[in-house]
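As you look at this complex, bear in mind that one protein chain is not there, while each of the others sits in place.
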């Protein structure tokens, strides 16, 4: 009991038996399968960094429940400083992994459910909040990694949950029993799902009375009966199985390891149920989770961008091009785009506020501004990387050719750029840049924490346009 | 003695006799000349808002020198909270004026000189800091409005100050005397200059030993002998003289009222000299002032944008177009662009730090990010306004036509949009939008607080690219 | 009879007595009033250039009706070459004027009405086309300047013409008589209206049977009884009355001189009526005019941009900044943005086609692409100009200050940049850049030839998305 090291985290996963499929195969042990190892490495690093002296001020916190030192990923924010430190932690870890490290999703789920259960109880006299605190203590004390499972498959986007042709297009309660509930449905795109200890499941949209069975929030262990994980494909995923250099980011992969989670009539005991039909609280829960999660993207993605900018600069050096004025201007553009994202994350944290439960949330308007900028700036940063890196990114032969006894010498000779930089360095940089700007990584920047249109709708709601109109009328001397 | 009201500020200006020229005319009284009135109104509003109960938490502060309540515009920042409140104050005032209110320049100058004089004295054993504190107390106690005069004409941009063909292209010391110094040169684009009580003059660039006579910082009253102000032209400036509605923002104008200040062998007594040849401190002074000033632009400009967005929305309503989806999307874009600027200002404030003097400055990297975003986003916001507003912005006849007994009825009839909105409202909105998106206002967004390339150079210096390279090498498993 | 010189054009205007108002004043003679002179100059130049040997291949044509040499502005296109030469003519003239020269509007109107009257007659057995040809010969033989008057005030944009509260919000027939019709309403934003010989009036939108009275097309002389012109305000318009250098483009002004034309129960004889209730042809007429007019904007605006880019480069030289890498990159960006517009105009011309009447029209999809690019690229070009030009664009004092015997010497000294460039040159460049990038000129780029959303709607209609879907299904091996 207490905080785990990365090694202890790996050990803890060995005790679990999640049902996982990938490319038509049932996976016996994710710890031993190359498709999963980089994602486990990234998660393990979050454990080690929580204990590392140079990072612990950011990566650990003191539990308001137990007063013990805990991983910040299990902490409930209680100040602006907590909100800001989260962002700085995400940037610091992102700089090390160059990829998603997964744990922020569950963290944001814990914070959202914490505050909303408090308010449900206050309104309805239920006892969800105490149940949740009990589970939260378990999470903190055992340093568990929890996925945050929100997004439903959604079926036809033009129809509400209760109007779908397939009622399971959104996860819902199929039975209420004395000892718990039975749920059916699925959650899609769930980051870190297969290497978590359990899933915190939340509704995905505003609900009406008709949708009450869809307003359900609960926790299940990753290996609960009926919980099935189908791991998604990623760009160049099979390189994890048969390459080293060609992976680009061999250690940590390119994204968070997203899975589709099927809930095939899963039983959840009451002590793990945190919302059960209180449809009017579905939207607040979604909004709080979304705010917390959108806040993150200017932290972690800026960390990734730091590494990417460094790699791009090294790439220019490897080609002797670092002295060109246009290279410098493009690197400045990349820094500008990245730091703008960081500014947004810091600002929404700094402008956060306390909720009735005493926990803190980021400013919702500015958190949505943050994420909407991410959906553009990260693409532009990738474009600039690909501009500087050159055509080699699209045509570099395989590392196995370079290692080949007959033709390797040709690659060693002709893939060389500036004479002071080894050919291997140039190849490694090419593959790292490829990994960090490839399709899946960009799409994750676009749709993680919600699609751009979701952010735009929240911006519209939060923008207080009536106040702006009043200002304008006064300036133009218009009588209302 | 003590804080002034707007009326008292106007009264105080009557006691001064600055030498001011505009359009070939020597101005007898700026208080009575329509070219200056809106700018005086905007400055006066900063006085009134400092005393207004609903704003004073942002607009006033407690002097660390006298412990008295003072205008925040004369305050030396001593905390993150001070830095953040400055930004919020600027947004709040900008929402009311829809235009530049001028006082932030001197405020930033006071803060920059305060901290740098402390460091010069520490290094050289001089007593500039005490001199400056003495003057600062005067400023605080009498609530003076001080311009910040930094930008030199610069002559040939390819040459350093000491290498110019005309040695006066940068302001410099021409004589050192027992009781003070004599200076010659000019300062360009000085906001609020003619309606300030005095000028805080600072060097504009990094200097070398050869440029020592150009490393000079001092204060002069606005009406000191030899100080001459030539007021710049603004877009549609003569409308201030002969129109009401056509001004667009009759009350507060379109920019800050910039002037060229000539220093024709001006005497400055030693007690008002704060740097005199310490060339190695010229760059720190420039950098601190620039940082403080670039921090601002996501505050005030977001305030202006708030009013502009409101006016644009009203304009859409006046045309019956507010229900169109593309109008809503464009308004969201405008909010997104504006709030991104605000995020940057908040973030560089939140990430500021204490200097040796104990005063606080904003984070320089993020402050430069802020301003660089302003040079783009404000233009884009203006473009969206002009998109929504329609061709009427380019072709609306004069208010005098609308008031004309013969043809006014035609304008009343044909300039009407949606039937519920009076024609006058539509005309007033058109003119307000015109005033807020016209040439001068945009150029000010581009070049105020330094040109984009100045920000890019500072971003390059501050970006710590070596650290980024180290992160990349680690990820790519490259041995250094 | 025959082509006129610029001087003859001016003489011909003296014979007309249009009713014109500007700034509350009834204008006796537009030829003698400074508000109109630059616009007359620009129109006059089109006459001179039609006769100039170095331009006549582009600026003149051979009438298909009379086989005489005519101004291209009165020509009906009969080949791709005609369409392309129009674009090249517009660029060539725009390079000389740096401003709108007005005549393309009527030219596009003539071409649109020519082809549509042919089709109405074919469908309905009417004789509009012969009537129109009769008038067209007059226009060609006397080299008349015709405005193209399409845009109605529109009132509430959410309502169709026939549903407006004020039935006159769109121009309509109020009476059909034996000898002609009486019309009432107004046309807004009409370029070159006051210095044209007559107006070609067209409907502005698709119509239904209910709107039949609004489906009207006709010609009136500029001084027909009941036709009243109210000239719109422009940015810095009063500088035309009291300045020289400060005008920026003293010779040709900043835009085309737009006016609101009131039709206060105007009588139009039948020989000048070209559509009278054929509502189903209103949309084809609008679409053809819009296509022809949107085609233009990559011609004339590229011509203006050529001059603007040259002026911006000279401005950089005047400041000694021409050697900076970022200046070169920005100039390349400006060329890139401008030539992209030109490509679009050339392409829609090259891809044009013959209509049933035998006349040619540009490709509608690509013409709309052209104009939509103009609404962005011209703004971006202006932004880059303002970036390079510096803060002087917002703060330069008046020419009267520079000419002042007392203070002129200060401006002469301190407004000087690089020593080889006279101060006057720098001031002239500043004012030219200001004139070309100011509010009205940009708004004209946005809304001239229709607002961006109008182009987007036409793009949607023309994009043949069903064909694109079929291509996709085939590639994805999806059975329909």
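Every chain is named by a letter (A, B and C) in the order it is written, and numbering of its residues begins at 1.
Keep this in mind: a residue touches a chain if its C-beta (ideal position, glycine included) is under 8 Å from a C-beta of that chain, and two chains touch if they have at least 3 such contacts.
What you see is a predicted model, and the numbers here were worked out from it, not measured in a lab.
Trainee: Per the definition of touch given earlier, which of A:155, A:221 or A:277 contacts the omitted chain?
Mentor: Answer from the full complex: A:155 touches the omitted chain.
Trainee: Could you tell which one of A:375, A:425 or A:462 touches the chain left off the display?
Mentor: Checking each option in A:375, A:425 or A:462, the one touching the absent chain turns out to be A:375.
Trainee: Among A:246, A:278 or A:363, which one is in touch with the chain left out?
Mentor: Hidden-chain contact among the options goes to A:246.
Trainee: Out of A:173, A:282, A:362 or A:442, which residue would touch the omitted chain in the full complex?
Mentor: Considering the complete complex, A:442 is the one touching the chain left out.
Trainee: Just checking the interface: what residues of chain C touch the absent partner chain?
Mentor: On the chain C side, contact with the omitted chain comes from 84, 95-98, 248-252, 306-311, 313-314, 328-329, 331-332, 335-336, 339-340, 342-351, 365-366, 369-370, 372-373, 425, 428-429, 431-432, 456, 459-460, 463, 465, 467-478.
Trainee: In the complete complex, which positions of chain B touch the hidden chain?
Mentor: Chain B touches the chain not shown through residues 325-326, 329.
Trainee: Pick out the residues on chain A that sit against the missing chain.
Mentor: Within chain A, the residues touching the omitted chain are 21-26, 151, 153-159, 165-166, 168-169, 186, 188-189, 228, 230-236, 238-239, 242, 246, 255, 258-260, 262, 264, 319-321, 323-324, 326, 375-376, 379, 383, 386-387, 389-398, 400-401, 403-404, 406-407, 410-411, 413-419, 434, 437-440, 442-444, 446-448, 451-453, 456.
Heads up, the rule we're going with is that only the chains that are shown with their structure count from here on.
Trainee: Could you state the distance in Å from the CA-based centre of chain B to that of chain C?
Mentor: Centre-to-centre distance between chain B and chain C: 38 Å.
Trainee: Round to the nearest whole Å and give the separation of the Cα centres of chain A and chain B.
Mentor: Chain centres of chain A and chain B, defined by C-alpha means, are spaced 40 Å apart.
Trainee: How many angstrom lie between the CA centroids of chain A and chain C, rounded to a whole number?
Mentor: One centre to the other, that is 52 Å.
Trainee: Of all the residues in chain C, which ones touch at least 2 other chains?
Mentor: 326
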